[in-house]
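Here the complex is missing a single protein chain, while all its other protein chains stay put.
And now, chain A:
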């Protein structure tokens, strides 16, 4: 089947006179993966390049020892809770068509066996992958990045890399978190509404259904910012926010949190009066966004533990387990405290 497709594609390529794409093949093993070029056998996929931040998260979990560097994180800074395995990785830049910061020449100089990208799969990203394969000959694996499919992403990418055992362990954690979240959604989550505050004044937000709030919505919580035709970020007005009166406000930025606490405008929100403003500060991986990768699984669990008191006592152990499995790092009690209760300048 594979072979016929390749023949057909090559035939088409020949018809179009496109000698640029001689080795292009395309086959997808299942719903999560799209492969471009000759994807190497697991044993030969030793030098990996991550194309963007979500792929960074996926590969840090599955095969950090084979990563040549990270696309978007410079972990060389002050992150004592991450193991040296991670912090030693250089930041190489991302591969994303026009907005690439890793040049193709640099890419070739790194001699990778496989490029892996994770996120939205549409024609833009498919054609980007095709072009890179055509220009460099390096095979490219595009992994669909929907959070609800995390387990399948992990298992299938793990299979390509020959890291099945590790992938299975991670996939089971992902399944557990997602199943528990679905359970919570039915039990309580749907009664709650939330607003995800971004920007210096908290007046930018991810619209319902966007990947910026996907993680929170998996717990059943209703995103107050719903706009029919929009799926990204949008500015909102304070007036609208006062009308929405979300039960919880969630932000990843300390400066946004600080502003919400101190600004008189925000005091009219019952979530602020009742101190339901949650700061989930990045470390540097975000809890429910930035990047929109499998790192968000931990955010789902943390938010559920916040909302369900019966889980609170066990969350520390779960987070330490998550760190061990996904970040190969031992999270000490002190560092746990630091990540969960970030130090803020008192206003």
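Just so it is clear, contacts are C-beta pairs under 8 Å (C-beta built on N, C-alpha and C of every residue); 3 or more make two chains touch, one makes a residue touch a chain; residues count from 1.
Simple rule for what comes next: contacts and distances are computed from a predicted model.
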Per UniProt, what's the omitted chain called: "Ubiquinone biosynthesis protein UbiU", "Iron ABC transporter permease", "Response regulator transcription factor" or "Cytochrome c oxidase subunit 1"? "Iron ABC transporter permease"
Residue touching the undisplayed chain, where the options are A:148, A:200, A:317 or A:334: A:200
Determine which one of A:33, A:53, A:221 or A:248 touches the chain that has been left out. A:53
Which candidate, A:41, A:84, A:101 or A:274, sits in contact with the chain we can't see? A:101
By the contact definition given up top, give the residues of chain A that touch the hidden chain. 53, 72, 99, 101, 198-201, 203-205, 207, 212, 225-227, 230, 233-240, 242-243, 252-253, 255, 258-259, 263-265, 267-268, 286, 289-292
